[in-house]
Each structure stands twice: as structure tokens, then as C-alpha cells.
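Shown here: the complex without one of its protein chains, the others still in place.
Just so it is clear, A and B label the chains in written order, and each chain counts residues from 1 on its own.
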Amino acid sequence: MDILKLINSQKQKFPLEQPFYVNKEIFELDLETFFYNQWVFVGHASRITNKGDYFLFSIGNESIIIIRENNEKINCFFNVCRHRGSHICLEDEGRVRKLICPYHAWGYDLGGNLINAKMMEKNFNPKNWNLKKCYSQVFEGLVFINLSEKPSEFKNFIKPIKPFIELHGLGRAKIADRKIYPTKGNWKLALDNFHECYHCQPSHPEYCHVHSRDYIQSYGAGSNTGPKSKEFNKKLKIWNKKVKKLGYLTGEFSEDKFSEFFRSAERTPFSNGKLSETKSGKPASTLMGEFNEFDGGYTTIGPSPFNSIIMSNDFATTFTFIPKGPNDTDIEIMWLVNENAIEGVDYNMEELTWMWHKTTLEDKRIIEDNQKGVLSKKYEPGPLSEMEMGLEKLKIWYLKHLEKSIKKTTNTI
Amino acid sequence: MDILKLINSQKQKFPLEQPFYVNKEIFELDLETFFYNQWVFVGHASRITNKGDYFLFSIGNESIIIIRENNEKINCFFNVCRHRGSHICLEDEGRVRKLICPYHAWGYDLGGNLINAKMMEKNFNPKNWNLKKCYSQVFEGLVFINLSEKPSEFKNFIKPIKPFIELHGLGRAKIADRKIYPTKGNWKLALDNFHECYHCQPSHPEYCHVHSRDYIQSYGAGSNTGPKSKEFNKKLKIWNKKVKKLGYLTGEFSEDKFSEFFRSAERTPFSNGKLSETKSGKPASTLMGEFNEFDGGYTTIGPSPFNSIIMSNDFATTFTFIPKGPNDTDIEIMWLVNENAIEGVDYNMEELTWMWHKTTLEDKRIIEDNQKGVLSKKYEPGPLSEMEMGLEKLKIWYLKHLEKSIKKTTNTI
Partner (left out) sequence: MDILKLINSQKQKFPLEQPFYVNKEIFELDLETFFYNQWVFVGHASRITNKGDYFLFSIGNESIIIIRENNEKINCFFNVCRHRGSHICLEDEGRVRKLICPYHAWGYDLGGNLINAKMMEKNFNPKNWNLKKCYSQVFEGLVFINLSEKPSEFKNFIKPIKPFIELHGLGRAKIADRKIYPTKGNWKLALDNFHECYHCQPSHPEYCHVHSRDYIQSYGAGSNTGPKSKEFNKKLKIWNKKVKKLGYLTGEFSEDKFSEFFRSAERTPFSNGKLSETKSGKPASTLMGEFNEFDGGYTTIGPSPFNSIIMSNDFATTFTFIPKGPNDTDIEIMWLVNENAIEGVDYNMEELTWMWHKTTLEDKRIIEDNQKGVLSKKYEPGPLSEMEMGLEKLKIWYLKHLEKSIKKTTNTI
């Protein structure tokens, strides 16, 4: 298959052709080009508050140990013993004093240094056999990993979305709930779904109960992804003024030229006096971050194509899209609240998770039915609506990045 | 693999060699060459009597919507929305007013015309985005589809088997029961099984209870598929005379020269005064079609290699063989009775389905054990018996057709 030729034959304002959603070779290329080269948010530091606490993150054949070395430091290691290659940590999460391989008891300290290996020959130097690290950064409690050998500067990566995250004080948050939605669909069909709100009206009653029609049309999948709404722009203007007065951040960010990053961020108001992304519009929990009162607004961040973070003043919902196979994607959601909030007293789990749990179950079904049809030999991309410009933007970035990466590899060889 | 060479090395009066039953490349070629080019019976109009009633038929990655537009018309569409490719109908059967895609609510009328697509750009012409049709024909209530771009003339196809179907009035029938038997075996092993009655004696006690030894030997898998039986020929002659007097059709049809079709039809008598293909030999339901009295006979039709229709005077049993993978075939059976017959009053389900339900469960097991052995590196085709000439005929047709198709494709390229 001539993938370069295929890339160049994709039509403007139409979704991708079949091979991009089903082909195994393209899937492997996708992993190498995108997932293994991006800073991906995989968890929150509050999962591992004590020394030796760890959790695992799995992608493809890789298992990553995310472990706390001490109060200041979290390390990420490939879950592969340097002796014979066994997995070292076998549970999804836990607490250990040392990392001891269950096979032959090679032991590593929490910094990954080999400190125990019995019966080795005399010239054996343990310093050569420390655990292999994976690049990672913790920012405001958000654990990002990067599986590349030469990751891009984290500072550059985080810069434009930094103030939006800081506003919500995620560093002083904890995980209230965490769910995984295994979805039988290509990761790009899952992202397509997340980058347009054309389907919200027909498919998401809960989302449409919370959000107003004018917001959905013009901002549902982010700024400039649908037709402008005079009504919403008016609301936004008034709200921006009010919020600036309160002293909180407003505004938005989106990529204005092509780079390896695909980031976005924006602050927008709820309608009808709603204060939080809940059924009633009332708060689900206590205030977080810099907020001293509810500002009636809402922050959406897309750090990478594989993540979204959606924040009310009182809770945050994080999304991680994990490609598992050409037709398989895991969607992992975490709900974060103020670290001091107490379940049953300060927040109610049902209220907190209601919208995105229901909406993600709906999206899972949608993506799976989309995949089934895309597998047909009669599938042919159709014209995109005016409300699918977020998807078009993602597609253009994806194709450009893939093309660049293929050409680079070819030149290297 | 040089498939042409392989085709030409197959031995006369021996079954096919291993690759034909296990190889993935040959399986894909089979689908393209055979299933996607034949008129295949997939259901009965009585499943969808009301406007908007539909059922789905699935083959490989294709899902076909068979839907009633009005009293006169049934349409078949690929279950793929023209917008983003989602499946439109998600249930196996149901009733709808319009075909509305559950993803973004693009709506089509029952004729497949796009009548609803919101927020499209100004130059969007809905007429270009109607559902993709699949060729179909309804004859006497039997719904045939053809997945080819250029299907053969239905009239030519149906001609020789037409009077046999008309005799039984299937257009005034209804489905009494429907079952699917998923079978872990190549579709050709399933067809091999259906095209010889050498295995009936050892494997099918129910079939041998109903049918006489002389019939099984000479006609069990169709006319001229086993050694002639003087006894049966005598019976047939007498019965033909009697039935002609009653004014009903007699006789038989089989292909006399090579074509894309593989059809057969014949009328034969039961033995021992039996009237119907039941345990007791007594009728299972009320008379159908042109019959005013039971004529003691039995009609067998093979419209394509993927179908058989076996009819007593009072009920019909239809078979559809659906290739699912190199080692997977679904066998779908429907039992049809007079549209006015009432369960419990005019027919008893147990009696009706007894023989073919039990026999097909036996065949499923047989085919699966055959597949297991054929996978061995020691498998080698053995000599066919005199009672397996139906299978030999099918094999010759299959190889000739496959060869022709490969040569044609090669010439085109």
C-alpha cells in the first residue's frame, strides 16, 4: 500500500477513507508517529500519594509502572525486568517497598536502580542493569508520559494550556471515580466523535440538557469548530467581562500553525444560570483552584489528541483515548474533585459522573456502529457538515504529521 | 500461491485439496467470485409485511437492510450512512418510518432518498447522497439479493426453477420458524455435505426414518448424484403418472452445460404412503399453493450453491449457507407454512421442524469434524463413492468458475 499516495488523495471537508480506520499497517504507523511521540496524560498523582505507591498504564505491548519515589518525585519505568524480561508489577495498582521481580527476585529501589541480584558472575556490574525509564512529567498533579526516545520539551508543550490548568488547581485534587470504556472502533473514529458536536443533538440527551443549543453549535467541539452563533457570542462577551472583574482567567487558545502538537483550551459560560456540568446545573462538589465563588463558566483543554480535560469550577473530567488495535480503543475517564471534598458530604458520585458516564456510553455505541459501517466495501466518505470543522482540523493535522513522519523515515533509510 | 496451477492439479472424483478449505486468500476470492455474484435467497417477504418493516442480512463486512417501501415494493440498501458511514439500522429486525442514522440524524425515506441533513454547506446536493442500493428481486415472496455491480438477469436465473416454486405458492406463505446454525467449517465443506447423501445412512437417523433407502441412494442429493435405483425409478414413473392426472407439475431440471448458475429442481414421491416430510409421514400443516389434495410428493430446489428449498405439500424448508470466514459458515433455516395456517391449530412446530432441525445439528457436527481433519498436514483427498457425484459436480463447477474468474481479472489488469 502506498500510504503517501493515499494521504494525498484524501478530500477536503470529507472524513478519511477506509484504510485509515481499518488497516493494520497504518495502525502501527499511527502508534509510532502519534501515541509514542506525544505527551500523554495517563493519571493523577493522587492515585499514588505514599512512597512506593504505583499504578500501571498499558498501551499495545507496553506496560508502564508509574511509581512514587518520595514526596517530590514520581518515576515511570518500563515494566520489564532487566534480567529475563518478566513483568515486575503484576497488579493494576499497589504499594511496594522495592520493585522486586517475582521471577528471580532481582530487586530495584524506587529510583529504578538494581540493588539485588544473587549468584551473578564476578564481572557483573549492577549499574548497567537499572530499570529502563520512560520520560514523564507531573504538572499540577497530572502525570504525563512520553514514550519517545527524544521527547519534545515539556515546557514548550504545556505553555499555552498551563494557565487554564492552574486556574482549576488540579494539583490539589483527588480522583473521585475512574472508569474505562473499551470501545470496538479505531482510535481516529473515537477522536472524530470527540471533535464534533454535530451528533450531540441526536445522540446525547444528557449533554443537550446541560448545554444550550447556541453553545453546542458554535463551541460544542471547541472554538471555531461550528458556525458562529451571535447569541452565544453575546453571552460570551458579557460573561468574559464579568469574570475578568472577578479576577479569573478568560479566553482561548488554539494552534495557529502546524507543529507536532495538537492543543486547545478555552473558557466559556454555561447558559440559564447553570453553575456546573450537572443535571440540575447546581454544583456537584466544593470549589477548586483559584475559585472563591462559582463564575458560571467552564474550561475545556485538549493537551494532545489523546486527552481532553473538561472542568467546571467544582470538578474536572479527564479523558484518555488509548489505541488498543485497529478496531479497539479504550476510553479512560477520571473525575477529579477538591482533595478535601468528602464523598456523601461535599459531593455525590451519581451527580458528578452522570453526564459524562451516560454520554460516553452513548459515544461507545456510536463509535462501534460507525466502525461496522466503515468496514463495508461500500463505505465512502461523505461531505462534512458545518459543525464538523473540528474533525476536519484534526484530519488535516493528522495527515500532515503522518506524511512528514513517513518522509523523514524514508530519508533516514 | 499459484491458485490457477492448484485448480488444474485437482483430481477427478476426489474432493478438493486442503488449501481450498483453509486458505484465507482463496476464501476472499470465493466470496468475490461466488457469493457476491449470485442471486442469493436471504429471506421471505412475510417477515416484513408492513410499510417500514425491515430485517438485516449480514455477509462478511456487509450488512444489508431489506425493507418494505410499500405494498408492492421491497428495497435493499447497504447499511452504511452516506455521511460518515455509520450503520443505520442496529437491530436484526424492526419497523421504522424513515431510515434515520443514529449518529447525526441524516434521514432517508423508505426509497433510500436522503431527505434530512442539517447544517450542510450551501452547495450540498442531497440527491447525490442517497443510500447505496443492492440489487434485489422478490419472487413468490422469496427475497433474492445480488451483491454484484452487474448482476445477471433475474429472469434468466429464475426461469427453470420458476414452475417448481409457483406450484407451492410460497408467495402466500409465512415464516413459522427461523434458526441459525453457526458452523465451524469452510462453506465448501458445508456444501459438500449438502450435495451427497452417502453420509445419510450413518449420520441421519431422522432423515432415514422419513426417506426410503432407494430414494436416498439415487436422489438423496438430487437426480443423478448416486447410482440409479430400479425400484425407485419404478415408483417415480407410477407417481408421475398419478400426479399428472391430478394436474400438478412433475419432472426435474439440472444444468446441462456450464454457466454462472448452479441450479437444480425436481419432484419425487415419498415412499410407504407418506404425505409429508415428518416423523409420522402425516401432514404437519395445511395445504399450500396449487395443491387441493396431498399428492404424496416432494419438491427440491437448488437456486444457487448457497440455497436449497425443500417442499412438502404443506410446508417448505429453506436453507441459506452464509460464508463467515475460512472456517466459519452460518446455516440459516426457515420453515414456511400457508399464510393462513395457525400454530397449534393447523400446525405443530415440533412436528414441522423435527427432521431438518435434528439433521442440521448432525450436519453441523459432521462439518466441524471434517474441518478439523482437513487441517491436518496428513489430509489428502480420498476417492469419492458412487453416491458422491453431486459433490463432484459441484466441485467441477466451482473450479471452472473460479478459473474463469481469475483469468478474467488477470486479463483486465
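We take it that contacts are C-beta pairs under 8 Å (C-beta built on N, C-alpha and C of every residue); 3 or more make two chains touch, one makes a residue touch a chain.
Just so it is clear, the structure is predicted and the values come from calculations on it, not from any experiment.
For the chain left out of this panel, the touching residue among B:Pro227, B:Gly251 or B:Gly325 is B:Pro227.
From the set B:Asn61, B:Asn113 or B:Gln201, the residue in touch with the chain omitted from the display is B:Gln201, counting the whole complex. Note that of A:Gly85, A:Gly273 or A:Gly344, the residue touching the chain absent from this view is A:Gly85.
In the complete complex, the hidden chain is touched by one of A:Asn61, A:Asn272 or A:Thr410, namely A:Asn61. Annotation for chain B: contacts to the undisplayed chain at residues 13, 15, 192, 198-199, 201-203, 226-227, 366, 369-370, 372-383, 385-387. Against the chain not shown here, chain A presents residues 61-63, 78-88, 90, 102-105, 117-121, 124, 129, 132.
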